[in-house]
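Heads up, one of the protein chains got dropped from this complex, but the rest are sitting where they should.
Showing chain A:
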Amino acid sequence: MKFWTSEYTFNHPWDKVVQAAWRKYPNPMNPAVASIDVLDRTVDEKGVLHTHRILSSKWGIPSWVQNIMGSPSIMYSNEKSEVDPNNKTMVLKSRNITFCSNIAVDEHLVYSPHPSDPAKTLLKQEAVVLVKGVPLSSYMESLLTTTISSNANKGRQAMNWVISKIDEELKDLSNTASKSTDEFIHHTKKSLDDITVSAKKSMDDLSSVAKKSLDDLLPSSSSPGPQALPKF
């Protein structure tokens, strides 16, 4: 049995990191991940989000391991996670499905606000690798542990890449929104100007029509007798 642990700090707040975690794939650092599917998702009475997912990977198994274990074209793994927005923790646990009669790779990740800086996020990661019932099991454990470590580094790069992508999207969105707002204000002002001009013109027209009507009603030379005025 082999153990592996590691810690990493993201220079981003927890809220942003956990959003990125759900959008981690696809990314250029982990091209082997072929599919991810949600099997179940619920929120419990404490407001904790529980998710069950199945992931598949296309490669990443050294060929000599395949020679011993057989060569699956796809490796599946099972992941269960909890996001507690009150305590600000996101916990992910995964285990391989493929080869599970001989190999157990258990991974455990916890994202939480960094204890010394709430604007940062701490990732604590650990893995337990157990291989039994096949030759060279101890060596396979070491190799799998090395693979996990290398994948972890790629995973962190991937997270940072996704966070940048999300930031870009937000920037684009606010640029579009402010551009739209500017256009809207300009358009509204123009409309108001038009309306004002129209209204003014209408008022002028109305005044001249009213005056003309009044002139028509009133005889021009003498003061009007009561019967000449229309009854209102």
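Here is the rule we go by: contacts are C-beta pairs under 8 Å (C-beta built on N, C-alpha and C of every residue); 3 or more make two chains touch, one makes a residue touch a chain; residues count from 1.
The criterion applied here is as follows: contacts and distances are computed from a predicted model.
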Complex member absent from the view - protein name from UniProt, among "Cytochrome c oxidase subunit 4", "TP53-regulated inhibitor of apoptosis 1", "Extra-large guanine nucleotide-binding protein 1-like" or "Transcription initiation factor IIA subunit 1": "TP53-regulated inhibitor of apoptosis 1"
Residue of A:Asn96, A:Thr121 or A:Asn151 touching the missing chain in the full complex: A:Asn96
Missing-partner contacts on chain A, residue numbers: 15, 18-19, 22-23, 25-29, 31, 33-43, 47, 49, 54, 56, 58, 76, 78, 83, 85, 95-97, 100-102, 104, 130, 132-135
